[in-house]
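Not every chain is included here, but those present sit where they belong.
Letters A, B and C mark the chains as written, and numbering starts fresh at 1 in each.
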Amino acid sequence: MKALIDKAEVLIEALPYIRRFVNKTVVIKYGGSAMIDDTLRASFAVDVVLLKYIGVRPVIVHGGGPQIGAMLDRMGKKTEFVDGLRVTDDETMEVVSMVLGGTINQSIVELIQRGGARATGLTGHDGGLLRVRRKTVNGRDLGRVGEVESVDPRVIASVTDAGLIPVIAPIGVDANGITHNVNADEAAGSLARALGAEKLILLTDVEGVRDSQGELIRELSVSEARKLIAESVIQDGMIPKVECCISALDGGVSRAHIIDGRLVHAILLEIFTDGGVGTLLSL
Amino acid sequence: MKALIDKAEVLIEALPYIRRFVNKTVVIKYGGSAMIDDTLRASFAVDVVLLKYIGVRPVIVHGGGPQIGAMLDRMGKKTEFVDGLRVTDDETMEVVSMVLGGTINQSIVELIQRGGARATGLTGHDGGLLRVRRKTVNGRDLGRVGEVESVDPRVIASVTDAGLIPVIAPIGVDANGITHNVNADEAAGSLARALGAEKLILLTDVEGVRDSQGELIRELSVSEARKLIAESVIQDGMIPKVECCISALDGGVSRAHIIDGRLVHAILLEIFTDGGVGTLLSL
Amino acid sequence: MKALIDKAEVLIEALPYIRRFVNKTVVIKYGGSAMIDDTLRASFAVDVVLLKYIGVRPVIVHGGGPQIGAMLDRMGKKTEFVDGLRVTDDETMEVVSMVLGGTINQSIVELIQRGGARATGLTGHDGGLLRVRRKTVNGRDLGRVGEVESVDPRVIASVTDAGLIPVIAPIGVDANGITHNVNADEAAGSLARALGAEKLILLTDVEGVRDSQGELIRELSVSEARKLIAESVIQDGMIPKVECCISALDGGVSRAHIIDGRLVHAILLEIFTDGGVGTLLSL
């Protein structure tokens, strides 16, 4: 009986969160271990389906760097990185399109469908979803790497209104119809802004943002985050993630989370428990 | 971390039940200790609100025998019972209307509203909800005691479509517009039939139906239930409850439950956990 | 034939009024003799049903002072009045709830239903309809007497959209969920404001407002009304009624009427004939 009561308490604890998120959009950047490990994949699917059933509108944006790298290796194609971004020539872009849009995207759609919800894949081409301009880093051209210029969210509305969960590959199109590679965190952030999302969740392979002592930071304001970047406490790969959260918050998203995708049911715990997991950023 | 994972597992365990009950109607007979004890009242409110947020359509039917008795005592009015039904003269009926429709009904509406959902009270008068005929027991007239003749569910649809939880006092009206007292279990059963409810839940002050050894019966088919009544294993006050469940099942309700309202979050546990609590009746 | 022509002329006379009130809300405070005398009750029901059929949206607010008094007497409970308001302790409030919400409200619902329209009862609890704060008179606390702080009209829209006539008991709820007694005229005025009603009609037991000669005043502007109050021409119980009309007019209601509920079909005559009955207040 004690066990039963405990169960009930968990459901009860979830109630205010359910109430808060009903009919709200939550954009989830899916990537890292959570996309590779079978247990974590299954756990991700269950979490997303549960969100859907409870009335939340999840929107999934996925990455795929390691899989792209593996395919490039198989094809004997070498690529270079500048500031964490892959320099992308035409041949590389073809592989990016194939792996992100052809393999990974559809495997995530299938994963969610088998979990019991209906899903559909999208890329930036579909309905003109992601319009990009060519990106340079410190004046250096990276080839077909784009930064998001505008988002046409109508195609997402069409599919979510029909009860489908959109699964989005971060591929953008420039004004001439040329396909470009887009950083998945950045795509997720832009989509969260354009959709007026309630929450942006970045699934990563770390616990969250750490302070100068190496302790996990539970809550972080935008101004504190900027200070930590300036002080180089936040470094390397965490910088673009935090900046993407800041940009989303500036654009009207209520909360942004950097959480540990290596944890089973990380999304669920983040959304439905009092403590949450990882680091919460807000204004 | 273990605790967190456990929490997630509880939510996951709830998923198939959420999926099954989305947009379904669940009629709950609310009464007994769950209506008196403050902890249980709060627990009831939370459970109903959670159901509502998760997309279930709860319909509450309440009793009020003890409160009616108390008011009659205060007014120095004596009444008699026949087969568990209160013989109801005009003066008694006035008290029944006042206590059920005026005090109890509105206090439950308020209880649910404070829990965070919107609710509205109804009696059988409202929109012609409950039409009754005068009941006799073994040929004996009991005064203004009615049995349900027909249900006009449109008023319930109006309020549930508007997002309100209906809270129904078991007061019926005969063809001449005369108010009658109706047994709350019977009203709940009739409403479940008329609404095509997925589930009927009777909150009682016992654990459930017991077998001849006094052991709680987890699942009971209609034919078994009839046999247990015939063999007098099911006796006294449990007979009308079981018969009301049988009638609902015959009328198309999928499952009927007799559960222990003395347990906190009994409704939640019944609906969202694998084991359930109390006795499940089905065809 | 002459008689027939006369009949037609009456219908014709009604035409511009029908045209003006189609789809408009008319809030009617129902009370006094019209709620007690059987002929007047029947006449009230017919009037309300006719309004409904003609396309008007009637909203009924009722009082119940005499019936509450009678029940308090029966229970041997004494109460005191301050400025026409009953000092209401907890025990008195319970009786108020029972009589207004349990007995009277449901009997009016039934009265209208038998007249041929569908109706449903509401109190300030339902859907959070009437939020009140505790009222003091000249610094004196009156117990559980509330003044209306805000109105949530959504529950009324739900039922009127579904073709039901709302019948409202003047019971309000404070921020802590505590039930309070509200003056019925005041409740009607607040509802008329919140609903953007076209008209507020107060059924009283007098012919209307009288001038210093004791003559019935047919039309009265708000400024004249204020002057007559200042000059003590309007006195006693008429003051709050007139002030309630003024408040409704200030809040956007087009016209307010204080009419003689002792007259059969008073509502109909007020709305559909050129002369009207009683006193019309406008800006």
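The working rule: contacts are C-beta pairs under 8 Å (C-beta built on N, C-alpha and C of every residue); 3 or more make two chains touch, one makes a residue touch a chain.
Being a predicted model, the structure only gives us computed values, none of them experimental.
In this structure file the full complex is assembled from 6 copies of one chain, 3 of which are shown.
Going forward, only the chains that are shown with their structure count from here on.
Taken as a contact graph, the chains are arranged in an open line, each linked only to its neighbours along the path. Chain B has its Cα centroid nearest to the centroid of all protein Cα atoms in the structure.
In this assembly, the C-alpha centroid of chain A lies 57 Å from the C-alpha centroid of chain C.
Averaging C-alpha coordinates per chain places the centre of chain A 45 Å away from that of chain B. For the pair chain B and chain C, the distance between mean C-alpha positions equals 35 Å. Shown for chain B are the residues that touch two or more other chains, of which there are none. By the touch criterion given at the top, residues 1, 4-16, 18-19, 22, 46, 49-50, 53-55, 116, 263-265, 268-269, 272-273, 275, 277 of chain A touch chain B in their complex. Of all residues in chain B, those touching chain C in their complex are 71, 74-75, 94, 97-103, 105-106, 109-110, 113-114, 118-123, 125-128, 154-155, 157-159, 161-162, 164, 171, 173, 177, 179.
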